[in-house]
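Of the protein chains in this complex, all but one are displayed in their positions.
Order as written gives the chain letters A and B; numbering starts at 1 within each chain.
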Amino acid sequence: MEKYGIGQPVRRKEDVRFLTGKGVYIDDISRPNLVHAVILRSPHAHAKILKIDSSEAQTMPGVLAIVTGQDWEREDFAPIPTRSAVKTKISGAPLNQPPRHCLAIERARYVGEPVALIVAESSAQAQDAAESIEVDYEELEPVTDQVKALEPGAPQIWDDIEGNICLDFELGDKQATDKAFAAADHVVSLELRNNRVTAVPIETRGAIAEYDAASDSYLLHNATQNVHANRATFADVLKISPDKLHHVAPDVGGGFGAKNSGYPEPPLLLYAAKKLGRPVKWIADRNESFQGDTHGRDQASKVELALDSEGKFLALRTSTIGNLGAYCFTMGPFTPTAGSARTQGGPYDIPAMFYSAIAAFTNTMPLDPYRGAGRPEASFQIERVVELAARELGIDPVELRARNLMRADTLPRKTPMGLDVDTGDFPQLFERTLKMSDREGYAKRVQESRARGLRRGFAIAPYLECSGGMPKEFAGVTFASDGTITLSVGSQSTGMGHETSLPQILGARLGVDMDKIAYVQGDTDATPLGGGHGGSRGLEMGGSAVMTAANDIIAKARHIAAHMLNSTPDDISFANGAFTDVKTDQNIAMEDVIAASFEQGRLPSDMEPGCLDTGVTYERELITCPNGCHAAEVEVDPETGSINVERYWVVDDFGTIINPLLAEGQVMGGIAQGLGQALMENIVYDEESGQLVTGSLMDYALPRADSMPNMQLAFFEDAPTAKNPLGVKGAGEAGCCGAPPAIVNAVLDALKGDGVTHIEMPLTPEKVWRAIAGGKLSP
Amino acid sequence: MYEFQYHRPNSLEDAAKLFDAAGDPQYLAGGQTLIPVMKQRLAMPSDLIDIGRIGDLHGITADKNALTIGAMTTHAQVASCDKVRESIPALASLANHIGDPAVRNRGTLGGSIANNDPAADYPAALVALGASVQTTSREIAAEAFFTGLFETALEEGEMIVKVTFPVTDCAGYEKFPNPASRYATVGVFVARTKERVRVAVTGAGLSVFRAGDIEAALETDFSPDALDGISISADGLNSDLHASAEYRANLIIVLARRAAAKANAA
Partner (left out) sequence: MPQLSLSVNARPVSADVEPRCLLSNLLREHLGLTGTHIGCDTSQCGACVVLVDGKAIKSCTMFAHQAEGCEVTTIEGLAGEGTLHPMQEAFRDHHALQCGFCTPGMIMASVALARDNPALDEAAVCKGLEGNLCRCTGYQNIIRAVLAGAKSMRGKHDV
């Protein structure tokens, strides 16, 4: 086995830098002459901005510039465009997209909306100045809940968007679904919420903008997950050509979606940098992040499942009201609509499905994709309704699921939602998960828990999701005569380890030492295009682009090898880093071919030195379908309602595993975020005032080391996909899809003796205690 | 953060002088409350008087009857001190569950009680154990010390020097941490002294309070079972994002039972 081959648990190249404090994150970057920006944000959820008086602030020490919405309007910059292309169902018209300017103009529509930019010599001075800006607001009634926003008489967030509706959406066969429901023996129905959460990468957002007058161009260092898409967005806003903006992401301290979006701050900084002729830095503080980082999920749904008398699923019908916040963010309208529709029904064989959704505006921070973007919601919906169906029909939930999984011999197939499920073996994964989870010992563990006054529950949650993100990716490989190879890719890691896994793929394919491969990402100058991060696309897209580039290089190198061996390319085979003439058995190493590629004398006449340099764009045709099965065992303390997730098992089918170490890391991190959403994380707005109640880490709870169960992981690698050259399906978001239903259903299983059938996430101790205490309490 | 003057006196006298001379001064102990508050611009003292290096505020002494802990003693020092672990193990255990290791390495007993956060742990111990607070000018019984939400009996400039805890034959503390901040959503300290049983509750009210019904029940029978059937009224208890008054009322009983069990096991 090759040391760095595909499938090897290669330790990460980037680690030494991170472990010794030599990572370079945005706040670690300084510039000569640097000045600092602070954003003044709206303290109100909904208010007219009558007047902004910054006269005192202008004169304060160190203050260099103050920019308000009016100033912004005067400059005639464009609103930030949404990149969400979902169409409305009835007319097929584009969605209602209200103008989202970088600064609120005339009206603020959520707590934390940027109202002014203040730049000063130091950030303390900027903050001092921000505090002395007087903004005259006229408060308006807010609405923060999407269901209430649709009620007649609800406050109108946009004067010209009636009923606060951004768009309505449908997918599936309504007629067939309704018919199946009408004929069904059982219909199980559940109303549920998918709670609003936020990504909380431990590094907050931040950026440094610079302007060069001589070339009239900008340089933006930004803690972003997506330099190319955001360059286009920021260029649109500033009405400049994208090639005037060089966008670079340094080391990024986690993103999970929240650093993908087209935020208002970078264009403001770019503008200020030009205006002042000095580099401008802004780093969000944590409290600001809760207000100003995009939120995720927040769907109110009704899910209905039709079954026959044997418990066979006949049809699934889901209707959702998604909260968009006050504006369409970059991909906000996509999540509750197309994003949640495609994987409806999960891995189950359901002949008819119909999904409908309304995306509504509210006076809250806008939503955008957060790890999973609709698929965790879909997975939660189906798993919760199946659990309830098992309860109502008196069938063992494990058995009911097993009965309804799509069988391997029915693949490939297209689901009623149009998802192409090509490979996989859901029943086998299900069985393996059950086996791992030691069902034999369960009865004894229940007894032991009971002896300690605790309830124990178990649940299994198979999931099927899909990859996403931009359908194109670029990989470039350049060779230097000293033997170093530089790989530049347009996909981006914010912790996933591409600096290791992508050179690992290139090295393994070319048969060269991956340590000789330098890696470049997150730089609009390094690649002509790039899809950045998002939708578990890193390996699927970045990896496939690298593989395609490697194949191109091998094809070219084959010609050189043939020339060097006095043979013809057709007679040359390539394996294990060496070209072999199949006739003479003579061979030559790839490394020698690379060395020869710099000397005209050793090249065929139609090739030139440097000819191995390669740049390719890989384009996907079909999205992949990561799938797997989670299972959780929990203990509940009925006296306090506390939950301890005690054991956890997962078997995942991500297709080919390039580096198991990294794939496992993705799964565990996803489970932690899923556990957080299930048990503790919740963004809460006060309904009356629209204030953000969970505005700091003092109130927004995150999982800690002691929140996590012991997780046992396994991979199923027998069903690689043919949808891309690597056979990978994507791993980044799967954990978030499986964990919430596994954990919530396990808790409800523990409480079945108490007659509890549903608790809304997060399952906080108080909610659990109330559910158990039930009738014993006054309302 | 706003600007301020920083001073680091070596004696109580110098500290008092600096305090009197300044416009709007505050003492700085471990800074684990004051610094986050200042960073968020929620406080703007003109002067910070760092009392960390005043010898009189340090040290733990114990005899047969009492344990005395200097105001500048960190939570980590209380948690790991053999004298505390032997004479009042529940106190060491309480200190060991404040915040996290880094907070315990800086935060102090004096700072915690001077701040009197309604969700702080120490106030429950002081009240249940019948401790007395020695300040630069007088001695104050714990119950008279904690006067309200973030309020104490301390006068302007008065500094806590040390706290004396009567040694108890058995005590137990049980805390239900807030999932985000890790302060006490509710904490109950149960102590049986020579004279009587005292039960103090933190996290549930504006300030620490004694739970009379629970004390009475445990007075009769110092066992967790003695609390069966007792309930606490939710009236006047805190209600917030993480716990309603009703839930807190439930937690008080549940935690009191568990604290009593711990005390019995001690």
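Here is the rule we use: a contact is a pair of C-beta atoms (placed from the backbone, for glycine too) under 8 Å apart; a residue touches a chain by one contact, two chains touch by 3 or more.
Values in this document were obtained by computation on a predicted structure and should not be read as measured data.
For the chain that does not appear here, which of the shown chains does it touch in the whole complex?
Taking every chain of the complex into account, the missing one touches A, B.
Among A:11, A:413 or A:583, exactly one should touch the missing chain; which is it?
Within the whole complex, the residue contacting the unshown chain is A:11.
Among A:142, A:201 or A:462, which residue is in contact with the omitted chain in the full complex?
A:201
Determine which one of B:17, B:58, B:83 or B:106 touches the chain that has been left out.
B:106
In the full complex, which residues of subunit B touch the absent chain?
Residues of subunit B in touch with the missing chain: 1-6, 8, 28, 31-32, 35-36, 38-40, 48, 50, 52, 76, 99-103, 105-106, 181-182.
Can you list where subunit A touches the absent chain?
Missing-chain contacts on subunit A: residues 11-12, 14-25, 27-28, 124, 199-204, 251-254, 256, 285-287, 494-497, 661-662, 664-665, 667-673, 696-698, 702-708, 710-711, 735.
Convention: only the chains that are shown with their structure count from here on.
How big is the gap, in whole Å, between where the Cα atoms of subunit A centre and where those of subunit B centre?
Roughly 43 Å, centre to centre.
Any idea which subunit A residues touch subunit B in the complex?
Per the stated touch rule, the residues are 124, 127, 131, 287, 639-640, 680, 684, 693-694, 697-702, 764-766, 769-770, 773, 777-778.
Can you tell me which positions in subunit B touch subunit A when the two form their complex?
Touching subunit A: residues 1, 40-41, 176, 178-181, 241-244, 246-247, 250-251, 254 of subunit B.
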